[in-house]
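The other protein chains are all here in position, but one chain of the complex has been omitted.
A, B and C are the chain letters, set down in written order, and residue numbers restart from 1 in every chain.
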Amino acid sequence: MKWVVRQGDATREVVVERVPDGFEVVMGSERRRVDLIRLDGAMASLRYVDGGQSFSVSYQRGTGREWRLAVGERDFELEVLTPVEAIEASAAAAAVGPSRLDAPIPGKVVEVHVSVGDVVQAGQPLVVLEAMKMENELTAKQAGKVIAVHVEPGQIIDAGGLLVELE
Amino acid sequence: MKWVVRQGDATREVVVERVPDGFEVVMGSERRRVDLIRLDGAMASLRYVDGGQSFSVSYQRGTGREWRLAVGERDFELEVLTPVEAIEASAAAAAVGPSRLDAPIPGKVVEVHVSVGDVVQAGQPLVVLEAMKMENELTAKQAGKVIAVHVEPGQIIDAGGLLVELE
Amino acid sequence: MKLLVANRGEIAVRIIRGCREMGIETVAVYSEVDRQSPHVLMADQAFPIGPAAASASYLNIDRLLAAAAAGGADLVHPGYGFLAENAEFAERVEAAGMTWVGPPPAAIRLMGSKTESRKLAINTGVPLVPGMVEPLADLAQLEAFVDQHGLPVLLKAVAGGGGKGMREVHDRSELAAAFERARSEGGAYFGDDRVYVERLVVRARHIEVQVAADRHGNAVYLGERECSIQRRHQKVVEECPSPVVDADLRQRLGEAALAIVRGSGYQSVGTVEFLVDRSGEFYFLEMNTRLQVEHPVTEEVYGVDLVREMINLSLGRELSWRQEDLLPRGHAIECRIYAEDPLRNFAPSPGLIALLVRPGGPGVRVDSGVFQGSVVPLDYDPMVAKLVVHASDRPAAVARLRRALQEYQVRGIATTLTLFRALVEMDEFVEADFHTGFLDELLASERLAEVHGRQDPEAEEAAVVAAVCLATLQAGTVVGDPFGDGDGSHWWQEGVRTQHGRYPR
Partner (left out) sequence: MKLLVANRGEIAVRIIRGCREMGIETVAVYSEVDRQSPHVLMADQAFPIGPAAASASYLNIDRLLAAAAAGGADLVHPGYGFLAENAEFAERVEAAGMTWVGPPPAAIRLMGSKTESRKLAINTGVPLVPGMVEPLADLAQLEAFVDQHGLPVLLKAVAGGGGKGMREVHDRSELAAAFERARSEGGAYFGDDRVYVERLVVRARHIEVQVAADRHGNAVYLGERECSIQRRHQKVVEECPSPVVDADLRQRLGEAALAIVRGSGYQSVGTVEFLVDRSGEFYFLEMNTRLQVEHPVTEEVYGVDLVREMINLSLGRELSWRQEDLLPRGHAIECRIYAEDPLRNFAPSPGLIALLVRPGGPGVRVDSGVFQGSVVPLDYDPMVAKLVVHASDRPAAVARLRRALQEYQVRGIATTLTLFRALVEMDEFVEADFHTGFLDELLASERLAEVHGRQDPEAEEAAVVAAVCLATLQAGTVVGDPFGDGDGSHWWQEGVRTQHGRYPR
């Protein structure tokens, strides 16, 4: 299978084939035989057959194509897309629409700093969310005009909940 | 639901109803409201609502109706049967048939002490199985005549594998 | 004998472990979101005390006393935080005929007041940071203080704690605004808007002395803890002993701490906090009249059990140790593991712990309030566990910490393990060259981010290889299906929904 792996702004293509006793993974000019065993739903053992390099991998798949992995003690966040999904994702990113401020964490809305019609600058505080005894100031990613405010102080919001829309 | 719980030779009937926020369990003359939460596939929290008694339960269901549970540090082995299953089990136990010697553990057959036609006494060694650097002597549960020997030295056998049949 | 634990999380577990070892039965309390917490499972009995909000449950004295009565408790241990330093709670526990596992209420009240405790320090000859003992009447008084002692200064809410209600002022033009903010934070968080001022000691170390005193006139100190690694005045890493305290300074700190203990009529275990400046001068800060979060580093280095001792002292028994028995051995470091994401400016990260692999082997201790499958609620302090290492000296302890951090795996929530893995690579940490502002400066700079970002290319490549192999194995399965391809990697989402009805994240 062919996969497009995105990590931050970097993208690479990787081809994986299942072979007896493992996988063959081709990345750029490098072809590797790989021994991967899942130990339970969140841990795996990864070994390169030729050099013997062994890695303990813990992993968690997000709701979509995102993966959060730790190799040894290092954390990585990746998206693993099929080629079709990769094209769709690029097209979606290129399309221009209203800018949304979503709640990055679940919490209680403590303050709302803007109203519909306000013009805000990038970095300007829009909403303060409280969770775990901490207040978290959420700021505008880009400049724009506020076209909708979906929350009010005191409201409990889930992670991913829509807070404010900018034009 | 009504259940028949067998522990060793003891049998008791228990009635369980699901109620909002938990269960109601009737055992003998005792009626209890119970708060039980499964934490994952093998652990649960058990609390009696009235007295507040709290128990940490770890559990594993066998291939049939057998359960192995630990409450705190104490281990228990139980069978939890429907009334119909309990009747079938009693009938099966009462029926007389050939006596089987099964492998209680997986292992390697090291010695076979009997041949077809031998008459053995209860407690007489029949087969020696080796596992984890230990030899384990398996003996006849009751007296009888050997009608079949299914293994030979050197053979690897699974747990539950049939070794010897007695008439 | 039966003891009610008026707390939750790792400290409730720590107290229950101590009680089990002493043959004392335990009664736990829990809010709605803590029904399946380890402290509930481990206690002999457990009673619900209300909804998630702490004000309605863990801070509700009436409900705590009702649970104690229902369970038939003889003693009450408050842990830390919540009502641990609330004299009224202590009094009501005693009025209900139970034993309070802590100091006398009068000592709690005395040391709980920033101004009263400063007066005590002056009376017992313990040095203080220059500052005002009485709350500031107005801005003019603050300006007069600055005229006399200079800048920078620190404004502190009288009832403050845990970094709340504190404001540094480095520039005269900021004085008025900072005074107003400190007052309003004090009012908002502690219901008391009084503020006092002291000279800010720059690049100082936070060093505290563990003490213990019985009702028979005996008192000892158990060395010091170095707690200078803080984020926004919250301790993050603690050590015992302090790398800058020698035997002579240890004795002088210890004797100053015991002067405070004697002067306040203190009986129980407790902690006297000091600032130590770069010339080795020390200044009394405050006394914490309870078991401290970081008590394990002292336990490891002095070979003692502070929870057991605290309970014994509350039962009127004599101290187990004489001062000369208390000899430090080796070096211990504790890291507080918070459910926060260091890569996203320490945003809270509540949710379900889908994977938890704890480090083990020699010299590694984990005091934890969660297990695999636990849901970390968004309602409380984000500390989920403490990692403590102990080895023969500081370099060996740092190496052991690095090794333990490699083994420690948590998936499902983000944690400060990520921060600690970068921290153990910093020269200042390895060389113990830090002060109370060190971590905030580091976080404000690009340096820590650079260490975070300095990914091992070999590990990064392995992550990509692992991800594509795993994705290949899962290809064709429905995303979001809780049973997925049967490997369980999605079950946690379902778990969160059924248990909380709230947040998949």
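Convention: a contact is a pair of C-beta atoms (placed from the backbone, for glycine too) under 8 Å apart; a residue touches a chain by one contact, two chains touch by 3 or more.
What you see is a predicted model; the values in this text were computed from it and never measured.
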Let's see if you follow the contact definition: name the visible chains touching the chain that is missing. A, B, C
Check the options C:L249, C:L315, C:A396 or C:L443 and report the residue that touches the missing chain. C:A396
Among the options C:H39, C:K164, C:R290 or C:R365, the absent chain makes contact with C:R365
Could I get the residues of subunit C that touch the absent chain, sorted low to high? 13-14, 17, 20-23, 42, 296, 299, 303-305, 308, 329-330, 357-358, 360-368, 371-372, 391-392, 396, 399-400, 402-403, 406-407, 482-483, 486, 488, 491, 494
Need a quick check: the contact residues on subunit A for the chain that isn't drawn. 35, 37, 39-40, 43, 45, 47, 51-56
Missing-partner contacts on subunit B, residue numbers: 1, 3, 5, 7, 12, 14, 16, 18, 23, 25, 27, 32, 34, 36, 38, 40-44, 46, 53, 55-61, 63-65, 67-76, 78, 80, 104-107, 131-134, 136, 158-160
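Note that only the chains that are shown with their structure count from here on.
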Most extensive contact between chains (C-beta pair count): A-C
If I count partner chains per residue in subunit B, which residues reach a count of at least 2? none
Can you tell me which residues of subunit C touch two or more of the remaining chains? none
